[in-house]
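Here the complex is missing a single protein chain, while all its other protein chains stay put.
The block that comes next holds chain A.
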């Protein structure tokens, strides 16, 4: 038996999990997400057992769909018997043809959109929304969701359980909102996807493979929304922003998993295709109805992506956009960025004095990146003694594992330059 004859595409199970779950949830209603989850799990286990002892079918996706359909039909027959007793009908769909319609490609996409809106239910906090998105739409296991969001499996289990309970109790219909409500809900959904993306992009701890998955999933879901709401300029800007950042993902960390500073990154590692795709969305996002913070962030990221080298960067453009961002979305981190950019416009000394002022800002007092920046800038001025003090101070402010490694490297550099005590 040639048991390696047919490979199946990577992540087939995960992708199909999300599709099947959305479809079955539409069939059974969002109060029965758990039931739908169990059925999809069963379907995948059936596939595993059948494919491992026999041949992998020519059309694995079709195989999974067939099995899921059969399970759904059985469940409906069974539930009808049971539920009739309670005078409840969980679904009026009970013929094979009716169920078939749910599994058409467009219907599956539609179900996934409904699932996005359901996961972003206002009764759920942002973290639960993101966890639920990962579990239901992205086919992550509880363990994987916990790992991705830096939590424990049991905590995550409880969080997901409570989230599903809230959805069940709210008796939310599994629909795509319309009219004014849609605009409002799209904002919520956009923010959740933005945060999901940031979970992947900003967190430096955790496995980088998983982190990148989060970014790619956020892109996939944002694209699902943009395909449906093509004229929504905010969503287009959000997707552009995600493309630009993800294009630089691999250049941020070296083979050993150490952080590489932006100015030291090898730009040939940036994903040109993704930058190009991002530019397309950025163009579509331009609209006379005004701009959002996503627009400005995307514009800043685009400026970086399009500069041929760190030196060539138009810092004035970047600076002006940060000023704009500051107005749209006041945030102490932006102040820090503005001060850093001043090092390019008016020199490191000017920048250091701005940074000194910022240390008085309560929001940034405990933020380790501030002394790290001060340390690195003092190194640029070859004041290694001061640099070392700042870098050592930053170590006490809770940087992540990878950041600690980076900071310790810098301290070592300083020590080399300093005369032995």
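Throughout what follows, a contact is a pair of C-beta atoms (placed from the backbone, for glycine too) under 8 Å apart; a residue touches a chain by one contact, two chains touch by 3 or more; residues count from 1.
As a working rule, contacts and distances are computed from a predicted model.
Participant: As a check of understanding, state which of "ABC transporter ATP-binding protein", "Putative ABC transport system permease protein", "Quinol:cytochrome c oxidoreductase iron-sulfur protein" or "YCII-related domain-containing protein" is the UniProt name of the chain not shown.
Facilitator: "YCII-related domain-containing protein"
Participant: Looking beyond the chains shown, say which of A:8, A:323 or A:417 touches the absent one.
Facilitator: Residue touching the chain left out of view: A:8.
Participant: Of A:110, A:144, A:297 or A:403, which one is in contact with the hidden chain?
Facilitator: A:144
Participant: Since one chain isn't shown, list which residues of chain A touch it in the complete complex.
Facilitator: 1, 3-4, 8, 11-14, 16-17, 38, 41, 44-46, 48-53, 78, 139-144
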